[in-house]
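One protein chain is absent from this view; the other protein chains keep their places.
What follows is chain A.
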Amino acid sequence: MTEVASSAEGFPKKVTYCGVCSLPPEYCEFGGTVKKCEEWLKQHHPDMHEKLYSQETIEQNLSTLSLEAQKRAEKDSQKKAAKAASAEAKAQEQRANSKVLIKRVERNKRKYVTAVQGLEAFGLDIKKVAKDFGKKFATGSSVTKVPGGGEEITVQGDLSDDIYEYVVETYKDIPEDNVECIEDKKKKGGG
């Protein structure tokens, strides 16, 4: 291996990452969410923003490419931005449409289990949420498969109201209107 002249720098080097696209800010321009990244940087690291988004730098960046390549790059980045925007809109719509259902299922006359469906639409890892439910309510809690496909969390005991409260409080991403409690009287003899 070769000698490195710059090894005198202090390490580890601290690198700032963009809060929007998670790349180092200098690469934001390739991420498709440039506008948002720029705003974020302006708010959180104004000095860096000045350096990266000054007129001078932008011009310098452009001058290194040929005219044709510039146009292509421009087109490409626009496409990318549009794609990112539409993906976000889609995710938001899905979020608005999907519901979290909390079902109280009668198991054995006075005994109940609570089934929670639809949490995964809000980007939650249901395995982890199941574990949290179990810890919070001190009961058994597991992820079970639903016949129609997909998975739900089954919590032992009648906890529908508690879970409702807990879900609304801990996961701020989920609007309260989208959480619903229903009572399910599924009974197959033998009670």
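Throughout what follows, a contact is a pair of C-beta atoms (placed from the backbone, for glycine too) under 8 Å apart; a residue touches a chain by one contact, two chains touch by 3 or more; residues count from 1.
To be clear about the criterion, contacts and distances are computed from a predicted model.
Undergrad: Can you tell which of "MIP18 family-like domain-containing protein", "Translation machinery-associated protein 20", "Signal peptidase complex catalytic subunit SEC11" or "Ebp2-domain-containing protein" UniProt lists for the chain that's not drawn?
TA: Protein name of the absent chain (UniProt record): "Translation machinery-associated protein 20".
Undergrad: Have a look at A:Lys13, A:Arg110 or A:Lys172 and name the one touching the chain we're not showing.
TA: Of all options in A:Lys13, A:Arg110 or A:Lys172, contact with the hidden chain holds for A:Lys13.
Undergrad: Kindly state which of the options A:Ser22, A:Ser54, A:Gln78 or A:Asn108 is in contact with the chain not pictured.
TA: That would be A:Ser22, which touches the missing chain.
Undergrad: Which residue numbers on chain A touch the omitted chain?
TA: 1-7, 9, 11-15, 21-24, 26-27, 30-31, 60-61, 64-65, 69, 73, 76-77, 80, 128
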